[in-house]
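Showing subunit A:
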Amino acid sequence: MVPFALSLLVLLPLVGAAIVLLIPKGQKSDSLIKWFAVVWSVIPLLLASYLWFVLFDPNASKMQFEEAYLWISSINVRYHVGVDGLSMPLVWLTTLLTVLGLFYSSYVIHERAREFFFMFLLLETGMIGVFVSLDFFLFYVFWELGLVPMYFLIAIWGHAEDRPQYSAIKFFLYTLVGSVLMLLAIIAMYINTSTATTPGTFDLIELATKRPFANDFVFASLAFWGIFLAFAIKVPLFPFHTWLPDAHTAAPTAGSVILAGILLKLGTYGFVRVLVPIFPQVFQANVLPIAILATISIVYGALVAMAQTDFKRLIAYSSVNHMGYVILGVAAAVAIGGANLTDRAIALNGAMLQMFNHGVITGALFFIVGILYERAHTRDLKSFGGLGAKTPVYGAILLTASFASLGLPGLAGFISEFMVFRGAFATLPLIATICVLGIVFGAAMMLWKVIQNVLLGVFDEKRWAEQEKHGVKLYDMTRFEVITLAPLLFLMVLIGVYPSVILNTLNTISVAILGQIVK
Partner candidate 1 sequence: MSTDLVLTYVGFFMMGAIALIGAVLAVSQRNILRAALGLIVSFIGVAGIYFVLEAEFVGVVQILIYVGAITILILFAIMLTRGLMQGTTSGHNSQWLAAALLAMLLFAALALVALGTNWNVAATRVSSDLIPKIGAELMTTYVLPFEAVSLLLLAALVGAIVIARE
Partner candidate 2 sequence: MPDAQTLWLISPELVLAIFGLAILLFAIIWRERVYGALAWVALVGLALALAAAVNLWGAHARLFAGMYAVDMFALFFKIVAPIAGILVVLISMDYLRERTRYRGEFFVLLTFAILAMMMMASSANLLMIFLSIEFLSYMSYLLTGFLREDRKSNEAAIKYLLYGAITSAVMLYGLSLLYGISGSLNLGDVALTFSKSADTSVQTLALVATALVLAGLGFKISLVPFHQWAPDAYEGAPTPVTAFLSVGPKAVGFAVLLRFTLTTLPGLPEFANYWTPLLVIISIATMTLGNLVALRQTNVKRLLAYSSIAQAGYMLIGLVAVNLGGSSPFSGLNGVLIYLFAYLFTNLGAFVCVIAIENATGIVEIPEYAGLVKRAPLVAALFIVFFLSLAGIPPTAGFVGKFFVFGAALREGFLVLAAIGVLNSVISVFYYFGVVRAAFFLEPKDTSPIRVAPLVTLSLVVTAAMVLLIAVYPEPLFNLAAWSMAMLK
Partner candidate 3 sequence: MDILNDLFVNAQIWLTDALRALVAGFGLAQDAEAALVAVVMTLLSIFAILLFMVLMVLILIWLERKVVARIQDRLGPNRVGPWGLLQPVADTIKMFTKEDIVPANADRLIHTLAPIIVMVPAVLAFAVVPFGRGMQAIDLNIGILYVVAVGSIGTIGIFLAGYGSNNKFSLIGGMRAVAQMVSYEVPQVLTIVAVVLMAGSLSLNRIVEAQSGWGGLRWFLFAFPVGPIAFVVYYLSGLAEVNRTPFDLPEGESELVAGHHTEYSGMKWGLFYLGEYFNFFVMCSIGATLFLGGWNGPLLPPYVWFIVKVYALIVLGMWIRMTWPRFRVDQLMGFAWKVLVPIALVNIVLTSLALPVLKTIGLI
Partner candidate 4 sequence: MIPLPFYLLLAAALFCIGLFGALARRNAIAILMGIELMLNAVNINLIAFWRYIQPAAPTWDLAGQIFALFVITLAAAEAAIALALVIAIYRSRDTVNVEEVDLMKW
């Protein structure tokens, strides 16, 4: 047993950030900061691993490692944290991607290192905080806490030619619009649950049982859509996705990884943690529009990704497509209809697994793009070709990640997408059918645009020789890059061949959640 385990998890990065700020200025301070940050970030990873793999009970549906203290008594706000099968993998993934991101960045970030590592660790606190919060007020605080560091990561260390400041403020404002409406909904729920004698509650668990606005569908809908908007923008669901390509493209590699790997998950996590248990009726009533938005995200995201010539932008749009599956899975799980609990649970399992997978796969892909960009100083797909032969290690890794992304059996993506469709065909058959198009387009974009353009074809010797004079050299992956990607590749394969490692955990919780809402 680790006392205050989750609090430690939340606080450790914050402490690290503070130490980063305090490291004295000097000639070597930059490298000191880098190594300190990387080493320090391993501690949460180890802790999270210990918690998940050793202490966590995958068969328990209730919250584990719970801590609850009264924080603001007059409005009954509690510092209430805990994890269950839904959040534990995501917490772990967060710590993992942070380590990888920091490790990678310690090689490629040369400017304003102190601020970079400070912001990154702060961001980690925000993200872990969201995943472990069981009090909506606390949830909101962490939710917003992540905004500022991400803003700076994009704006300062972004690629100058991609208008990083514009992208950063766009990301910030989009997210903020959603979240302030969520704030109103949070307060409204509190007021609704309070009575003349007892205060209301912000506790997510309590709210799930009290079901605010149970008798008032209009207000429930208002609150639902307010929260929905916040999460949908974060996911991002069509038509709220326009910030995503800009932000991803502009962000530095590690920023993109975290953005795709974790921040997008905050949205889908919110769907499962908040919207489904607290507003099941409203969700059910609105499943169709939500599923349609998911469908559009899937198909449209894939199509637009296919039309991109910018490698990074392509991956960004592919995230729209992939996150669409998550929403589809959630929608399928709660849809009205005769489907049995198993079908629904499979859909929800798929959605939750897809969250994890997308974090791993897309995180890897953004590393891959970043590695290429470091060498070529361009991301124009047309300018590459023949890299498969020229840089075989890179080619192999890209191939694996792409296949995982398009859902090749044996790799992680396949399992989750399959489960989503398996569930969706049971509850939303028509929509699921349309969504299959997304799979097709997704495969096309990966095979045609990425693999064909980058790995196959003829290596343009002349062009790159010319470029070499400007300090551009295409060489194969170095050791630290391989080390960065190795864990992710391992995970892709592991989940692809043996999904049970994580599915058990997920299944417990999706049965529990759906059990509450489906009679």
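In this text, a residue touches a chain if its C-beta (ideal position, glycine included) is under 8 Å from a C-beta of that chain, and two chains touch if they have at least 3 such contacts; residues count from 1.
These made the cut because all candidates are chains of the complex that A comes from, given by their letters.
Note that the structure is a prediction, hence the values are computed from the model and not measured.
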{"item": "Options 1, 2, 3 or 4: the chain contacting subunit A in this complex", "value": "2"}
{"item": "List of subunit A residues in touch with candidate 2 within their complex", "value": "72-75, 140-141, 144-145, 147-148, 151-152, 155-156, 164-165, 169, 172-173, 176-177, 180-181, 183-184, 187-188, 190-191, 194, 196-197, 199, 222"}
